[in-house]
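With one protein chain removed, the remaining protein chains of the complex are shown where they sit.
Let's turn to chain A:
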Amino acid sequence: MAMKIKVLCFGITRDILGGFEKEIELPEGASVAFLKQRLTDEYPQFQKLNSLRIAVNEEYGNEELVITEQDEIVLIPPVSGG
């Protein structure tokens, strides 16, 4: 069974994924680590992002955390502008 999750893209991830709010299909029971791997496979630029953080429901969950369809996923790369 597949599920569709909503991902909010900040910083340069908005360019990489081509929009602020993106829908990504994941198999049911997928973890944060799985999502990270899926993103890196589909968009190789993620490899160069080193410290991308993925927040689930306004919290940095651990990588084993299982994602559900209701979760709000936010991709947060560091930005340096001042």
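The criterion applied here is as follows: a residue touches a chain if its C-beta (ideal position, glycine included) is under 8 Å from a C-beta of that chain, and two chains touch if they have at least 3 such contacts; residues count from 1.
Note that in this section contacts and distances are computed from a predicted model.
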- UniProt lists the protein of the undisplayed chain, choosing from "Molybdopterin-synthase adenylyltransferase", "Serine/threonine protein kinase", "Allophanate hydrolase" or "3-oxoacid CoA-transferase subunit B", as "Molybdopterin-synthase adenylyltransferase"
- Which parts of chain A are in contact with the chain that was left out? 10-12, 15, 20, 45, 48-51, 53, 55, 58-60, 74, 76-82
